Every structure is written in structure tokens, then in C-alpha cells.
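Removed: one protein chain of the complex. Kept in place: all other protein chains.
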Amino acid sequence: MKSMSRTSWITLAGMAALLILPPLFLWSGNEFYLQLATRLVILAIAAVSLNLVLGYGGLVSFGHAAYIGIGAYAVGIPAYHETYGGFDSIASYDGLFHVALAVGISALFALVTGAISLRTKGVYFIMITMAFGQMAYYLFFSINEYGGDDGLVIDVRSEVPGLNLDNPLQLYLLSYVALVAAMLIVRTIINSRFGMVIKGAKGNNDRLVGLGYNTYLYRLAAYVISGAMAGFAGALLGNFTTFISPEMMGWTRSGELMFMVILGGAATTFGPVLGAVIFILLEEILSSYTIFWQLPFGLILIGVVLFARGGLMGFLTTKWRKP
Amino acid sequence: MDYTLLFVQTLNGLQLGLLLFLVASGLTLVFGILNFVNLAHGSIYMIGAFIGASLTLWLGNFLIAVVIALPIIGLVGYAIEKFVARRLYEKDHLDHVLGTFGLILVLDTLAHLIWGPEGISVPLPGWLDGQVELFAGVVVPTYRLLIITAGLSVAGGLVWLVNYTRLGMLIRAGASNRTMVSALGIDIQLLFALVFALGAMLAGLAGMLITPITEASIGMGGQIIITAFVVIIIGGIGSMKGAFIAAILVGMIDTLGRAYLADIFALVMSPSAAETSAPSVSSMLIYILMAAILAVRPQGLFPPKARP
Amino acid sequence: MSALLQINALVKTFGGVAATDKVDLAVTKGELHAIIGPNGAGKTTLISQLSGTLIPDSGTILLNGKNITKKPAYTRARLGIARSYQITSLVMEMTVRQNVALAVQSKEGHAFRFIRAADKIAHLQNAALEALRDVGLDVRADDLTTELSHGEHRLLEIAIALATGAELLLLDEPMAGLGPEESAKMVTFLKELKGTRTILLIEHDMDAVFALADRISVLVYGRIIATGTPTEIRADASVRHAYLGEG
Partner (left out) sequence: MKRLLISAAIAALITAPAFAAEVKIGFVTTLTTGAAVIGKDIQKAVNLAVEQMGGKMGPLDINLIYADDGFKPETGKQATDKLVKQDKVDFVAGYIWSNVLLASRKSVLDAGKFLITANAGPGPIAGKLCNKNLFSSSWQNDETPMAMGEVLNQNGVKSLYIIAPNYAAGKGMVAGVKRTFKGEIKGTDMTTWPTQLDFSAELAKAKASGADGLFVFYPGKAGGAFMKQYQQAGLKDSLPLYTVFTVDALSLPKFQAANFTDVLGSQFTQQWDPTLDNPQNKRFVSEFRAKYGSYPSFYAAQAYDAMFLIRSAVEAVNGDLTNMDGMRTAMESANYPSVRGKYTYGNNHMPIQNYYLRQVVKDSDGNWTTKVVKTVFKNHQDSYAKDCSL
């Protein structure tokens, strides 16, 4: 169990770096890198939540970007109505209300789509979750009121007591705290009795059913929790970008989230975060060199799948274990 | 009701369905036999379109270009199998999805580098460029009939290949029992490569056939692959019959939805509401269809028989 | 003598071939009932219908007088049926203890408990360790399941079935693939277990069966051709003819 402590060490060091470096960027006059870090941390929350079902539960959800979109629209739509009128029952700038809406609608969407999707297995599951993601995409695409494919600009950020989200540092720190919370939540869930069932069902579903667990219900619960957390990440993302478009929900975005989880290391606490960090940095660095950056990016992706089983966390912990 | 229009729209749906079948058949073949999820199948479709279009402009004849381009795209498929896909077979579906997702980025960017971002338009020979009057009042573009003919011939050819040839026998055997095929002394790796190349040729052919209607362009693969997956999921992954029926079903529903949904909606809501909601619903129609079918039949319409 | 498990006219066909053909069977509370039969006789199909992984085409299955014919597998497990698998079926990525703890935890009614770490819940872990001790695997409790030998996997299967506290154990060839020494160990263990639970045992090892069973049913081509004590079965002419290949 030596690798355990290595893992903890990497996790702590990585999280410390994420806490310290971005404010330094701001104070040294590089606000853009703070923004980059904010986006990265928010996507990391989504990756952490996807990891709950994908990494620990073995449920390859190819539609998780939909929850991010739902969460972002849950900020944008009430703010839009508060600014421009109409739909009084939801019109609001209240951040707590936005979050409640984001989490609630995401959970509901996860409940309905999960109830259908979880009846299927394997590739069917991958593809039906993607199909639901596409449905959400086309749904928002066709709602003219909220900009359709033009997207919706959020003129006013959520109002949160004691915080000013227009302040980039406060927004970053809020996202950071949310990330830590998300990691702790997933970690707690996964070590609980519920988590044992989820992990057990990934390893051997028939066995768990034979023990008397209706794994369908447990998986559905995990799927709902994961969707709700991703919806929360979406609410943060909406506040960060101050802009939402259906394009955020497309299947390629879902694929990117999956890649973050696998790149960093599925079924580890820090893996999805590390994956998000590397993903965003790679994208940023490669695209600053060439407009054909997707070529090396794709090759790296293939390389990771072929050679880095267990992702970067697996790579780091096994390499370091050897003297 | 205008039955002439209905007939024309049905033909349109059939044509779209058959084109989808060409893409979906390769996908389902590769999945059924190699148990491999290939998201990059759409990129092969795109490369087929580009190769076909380049050759058409170079040779000045669309049909000759297609005949020459087919073996080339087969070779491209073979190379992809050899260098990437083969290494992924033993891994799980998640790895297939991610690996081939990376492959999409690579192939699309390569196409951008080779052919530029403009896309290529393709001229048709004069005799294909006109219209045919099937019977009084029903005039359809000649080329659409060619697509229907080509799609039906390929479907027939696949039935023959899979059911009545030695390769087909091996394909069926390989699908159900890898060890047995190996035990027969057949090079299973070669068999798999051939199947993959065949899938690539089917996708490439679809790409070549669509270019005279649209054009060869970057990103065209990403659009068709999702629909093709919807088709094979509805049909039951690995089932050729399922792919055929689902492709026709999706083609019909999509076309007829576009054609008649607004009229149908107008029966129950105001015309302006129908006009605005119909396009949104019709773009979601195939996904709704898929979700509905999977809710009732989680393995699709024709799930391949369980392997004991 | 009341029947814990009552099976009436159970039929399951695959592509026109009846794998179970109107099977009637009663398993009495507390007995060790063995089912023997040649390969392909439909033994595993029968067990799968009892555990709920297969749903019968027709016929009924009663557990304690309650009709469970169409109930899903997890409901049956909760009603008191535990199964060990012919082909080892464990959660290989988990530790040995965790595998058993999952079985112990199944007695709690539900596992929608999200907060406390399962590894830190004493009564779960103790009960799991106890079940492991019963089969002699307690020393390997914290090893990954995948690191165990085949024989140990078979024992772990039994430990899990025991830990569920199920009234009826369906043991599908627990001796499959075991060496003579391990087999003997398993027989000893089952002997100790006998009487504390009702056991339906499928086994190829005839010596073991005749040493252990209270009653034996013979399944041939999906039909029960005889049921009786080991002595009766040994003497039954039709069994000797159809199965033991004599006469």
C-alpha cells in the first residue's frame, strides 16, 4: 500500500499548486492565466463528477456535457428574465436560487434519461447517453427566446451573499473550494456502503444482483448525483464565461470530459483534476503554436489510450514506487 | 393529400436511408466481428469523399474516379487497422471511443492539411445530371436514382457476401468464435484487417456518392457518424439486417418528419406555433426514436443472438 | 417436514430445445439436496431459474410458500436465496474482505448510505472476517481478490453465500477445478455446514455427493428421473440405466 501515500502526496501537492499559483498570475499582471485556471478548475469539477459514474461505476456516459449546459442555462435564463422581464416565477439574480435550479434540473434530467439509459449495457449505454445529450443540444438550439444557437449572454453574474463574482479572484477561489468539496463528496460516497455497491457492480454486476442489490437503482442514484454535480459545475461555468451556447452540450464536449478523466486516471480522487489540467494546458500551448494543433493533440490522445493504462496517476504512482 | 408529393418524399427518404446504410453497414460489420467501436468511421467517409472528388476533377469522370478510389480507401482502412485499430481490439469500449476520438482529430486535421479548408465540388456526367420522369408528374433527379440503385446493390452484395461466400462464412465464424477460426488455421489478423478495409470501402463509397449532392468537406464525417451510430443502435449492433431496416427507418422518419411535421402539428396547434416548433422537433426526431426504441428494447430491434 | 423450496412443472426452452422440461422438485428445510446429472442435463439452467438470472417459460417456484417465479434475482436474494457460481464470480478488483462485506451489508435492507466509510464500520467488517474465518481465508482478508488461487476463490464464494445469511444456498459445483486435497477440505467444510442451512448442491464429484447429500435428484435431459436418499438412488434401475451407464 506504499503507492497510497504517493497518491496522497501528489494530490496534496497538486491541489496546493492550484491554490497558490493562479492568484500569483493575477498579481503579476497575467489575469488571463487566472481565467485559464478558473475554466480548468470548473471543468475539473465536471470531470470529478463524471468520474463517479465512469471511473468508479464503469458507466461510460457520453452525454455529460449536457449537464454542464443545463447548469449554465440555469444561471442564464433566470438572469435573462430578471434583466429583460417575463417569466417572473424564475426571474432572479440570486446565486443560491441559480444553484438550486442548476442542481435540481440536472438531477431531474439525469433521473429521467438515466432511468431509460441504465436499462441498456455497453455500447448501447454509451450511445444512448450521447443521444440524450444531442437531444438537449437541439432543444436549447431551437429555443429562440434564449438565443438558440447564438447562445445567451449573461449580463449579470449570480449574486452570492458575501461574494462578488465579478471579481476574478473571488470567482476562482469559489470554484476552487467547490472543486475540493466535489472531490471530498465523491471520495466519501465511494468509500461508503453505497460506494461499495457501485464499485462492486462495476466489477461484477451479476454478483451484486445475486447478493440482493437492485444495482439498477444504485446506479441510477449515482448517475443522478453525478449529473447534479456536473450541473453545479455548469452554473459556475455560466458565471465564469458569462455566456452559454448549446454548443457547450455537443457530443465532442462530452468526449473531452471523458478524455480528462481517462488521461488523469479514472477511479482516482485527483486523476480527473490532473487530467483537466493537462488537457487545458495542452490545448492552450499546442494551439498557440499552430492552427493544426488538433493533429498532435489527437496523437497524444491515441497514445494515452494505447500506452498509459491507468492514466497519469497510474503512471506516476507506479513509476515512483520503484526505487 | 398530395400523393405524388408523398411518393417523391418516400423516394427521398429511401435514398437518405440507403446512404446511411452504406455508412452504418461498415460500422456494424466492424463492431459485429471485431467488437470494435469506431467513431473515426465518419472520418473515413470524409477521406473517401476527398479522394473521390480529387480523382473526379483529375480524371474528369465521376464513375471512373469512384472505381479507382474504392481500392485506395480500402488501403487507407487497412493502414488505419494496422497502425491504430488493431492495438485497440483487446481494450474496452471506452478506450475504443477515446482512441478513435483522437483518430478523428488526426484525420480531420490531415485532411485540412492535404486538401485545404475549401472543400471540393464534383461535377456529374451529363446523363446523371438531369431528371427522370418516373410517371406522370413524378420527376426525380437521375442521380438520386443512382444512389438508390447503388445502395440496394451494395445491400444485396453484402447479403451474398456474408451468407454465401467463404469469406462470409469466416466472417460469421469469426464473429461468434475467434478461437475456432484460428484453430482452422486461418490468419485471423488478416481476416480482421480485410473486414476493416471492407468497412472503410463502404464508408468511402458513401462519401463518394454524397459529394455530387453536397461536396467533400472537412467535418462532414462528424455529422454522419452520430446518425450512423443511431442507426446501428436502433437496428441492434452487429446485425446487418438491423442496420438495413433501421437505416431505412431513420431515413424515412427524418425525411417525412421534415416534410410533414409542420402540417401534422398544425392540426393541434396554431400554424405559427407549428411552423416554429416543427423544425426543432424534426432535428431531434431520430434521437427521440432511438430513445423510445431502446426504452422498450434495450438491445435494439434485431439484437444478434447471444453468444453462449 | 415442510418444503422450503417447491418447484412445479418448470419449463425453460432455448431455440426449441427444453433445457428444463417440467421439473418438479421439493427441497425440505434443513436438508442438503444434491442434483446430479450428465453434462448438458440442465443443472445450471435450473439453478439460474431458481436464483433469478433466467426467468422460466412456465411452471412455478415457491420459496416458503411464496411464489417467486417471476421475481428478479435481487428480490430472491433478499428473500433468502444465495448462490455460488460454477464459474467463479467475484469482484476481482476488490479485496477479499470487501467482497464478503458486500454480502454482509446486503442484510441491512438497503445500501443507500452515503457517509460513513464502509471499511470503518466495525460490525460489517467483523462479520465479514468471521465468515472468512469459517472458510479459513481470514489471513487473506486484505489481499486483492484477483491474487487468490482458484481453490481460495471457491472458498470465498462459499463464504460470501454464508455471509448473506441466506436460508437457502444454491451451490453450483463448488468443487469444480479443485485438486484432491482442496476437494477434501471443501467436503469437510460442507459437512460442518450441513444442518445449519438448507443447501441445494450441484456437483459432479459423485463421491462427494454421496457422502454429503441427504437426498439426491437425478436430472437427465431436463427431466428429474429420480429423487431419493443416496442409497435409493444407488439402487434405482432407471438411474443406473440412464446415467451411470450400466445395464
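Letters A, B and C mark the chains in the order given here, with residues in each chain numbered from 1 onward.
Quick note on the criterion: a contact is a pair of C-beta atoms (placed from the backbone, for glycine too) under 8 Å apart; a residue touches a chain by one contact, two chains touch by 3 or more.
Just so we're clear, the structure is a prediction, and the values are computed from it rather than from any experiment.
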Next item on the list: Could you tell me which shown chains are touched by the chain that is not displayed?
Entry: A, B
Note to self: Touch as defined at the start, partner being the missing chain; which of B:G32, B:G52, B:P212 or B:G300 qualifies?
What the structure shows: B:P212
Note to self: Just to verify: which one of A:F141, A:F194 or A:F259 makes contact with the chain not shown?
What the structure shows: A:F141
Next item on the list: By the contact definition given up top, give the residues of chain A that touch the hidden chain.
Entry: 17, 21, 24-25, 28-33, 35, 39, 138, 141-142, 144, 147-151, 153, 155, 241-243, 245, 247-248, 277-278, 281, 285, 287, 291-292, 294
Check: Touching the missing chain, which residues of chain B?
Finding: 2, 4-5, 8-9, 12-13, 15-16, 57, 112, 116-124, 129-131, 139, 141-144, 210, 212-215, 217-220, 223, 255-256, 258-259, 275, 279-280, 282-283
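The criterion applied here is as follows: only the chains that are shown with their structure count from here on.
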Next item on the list: Could you tell me which shape the graph of touching chains takes: line, ring, star, complete or other?
Entry: line
Check: Measuring centre to centre, with centres taken as mean CA positions, what chain is farthest from chain B?
Finding: C
Notebook entry, point to check: Hey, how far is the Cα centre of chain B from the one of chain C, in Å?
Noted result: 48
Next item on the list: Please report how many Å separate the Cα centroid of chain A from that of chain B, as a whole number.
Entry: 32
Next item on the list: Name, in rising order, each residue of chain B that touches chain A in their complex.
Entry: 31, 37, 84, 87-88, 91, 93-95, 97-99, 101-106, 108-110, 112-113, 222, 226, 229-230, 233, 237, 276-277, 279-280, 283-284, 287-288, 290-291, 294-295, 298-300
Margin query: Can you tell me which positions in chain A touch chain C when the two form their complex?
Written below: 188-189, 191-197, 199-200, 202-204, 206-215, 218, 221
Check: Taking the complex as given, what residues does chain A use to touch chain B?
Finding: 54, 60, 62, 116-117, 119-124, 126-128, 130-132, 134-135, 138-139, 141-144, 251-252, 255, 258-259, 262, 292, 294-295, 297-302, 304-306
